[in-house]
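A protein chain is absent from this complex, but the other protein chains hold their places.
== subunit A ==
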Amino acid sequence: MKKAGIIMIIGSLLLLGLFKFPLWNIMLGAPQYPDPLGMNIYIQGIEGNEEFDIQNIDGLNHYIGMKTIPKAEEMWEFDVFPKVIGFMVVLGVIIGVLGFIGKVSYKWFLGWFVLMSVLGALGMYDFNLWLIDYGTDLDPKAIMAYTHPDGTPMTYKPPLIGYQKMLNFDVDSWPATGAYMIFVGMLLTVVAFFVGKKESKQVA
């Protein structure tokens, strides 16, 4: 199960990319912003696409009563996510090494994948909750309180994924490099599972 173990190790190491590359990217373009404003969401915090983008997004959002974009220390997620990812990398590598030397079965690879999928889904769920809160929990004293034609107050939740028109802004929300690295990494652990299965059959 040497080959499968190596693939498992590579797959889990790819998650380390999250410490360097953003997980998600949200871009806000408007007639007045031909160079769109943007934020990159890392597991450790949110950064502007350009140096002053966060400040400028906050400046615009205050008109419609949105909270400022949270600093890293203001959300527990930015403390916990890096730890979870770190743990999963170590766990994946250990499983891979043990698989390599034949101490554990290939089924552990799939186990890791399932655990990671559950954690990922929880992460996305949490991210979406934040987006909802960010886009709907508006300051009642907001300078501009827009309503829908039916009279209900307008809210501004950015799309979890995809494109949406919000007031004068075109909002694009898409996975970024880090997310693609997780995707490939997780895919590799599934590959490791099948390769491991094949390898152990040959041995048997």
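Just so we're on the same page, contacts are C-beta pairs under 8 Å (C-beta built on N, C-alpha and C of every residue); 3 or more make two chains touch, one makes a residue touch a chain; residues count from 1.
Here, contacts and distances are computed from a predicted model.
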Task: Record-based protein name (UniProt) of the chain missing from this complex, from "Sec-dependent nitrous-oxide reductase", "Spermidine/putrescine transport system permease protein PotB", "ABC transporter ATP-binding protein" or "L-lactate dehydrogenase complex protein LldG" - done: "Sec-dependent nitrous-oxide reductase"
Open item on the list: With the missing chain put back, one of A:A72, A:I101, A:L129 or A:M144 would touch it. Which one?
Closed with: A:M144
Task: Of A:Y63, A:F87, A:Y125 or A:Y163, the residue in touch with the unshown chain - done: A:Y63
Open item on the list: I need the residue numbers on subunit A that touch the omitted chain, in ascending order.
Closed with: 35, 51-52, 55-56, 59, 63, 143-144
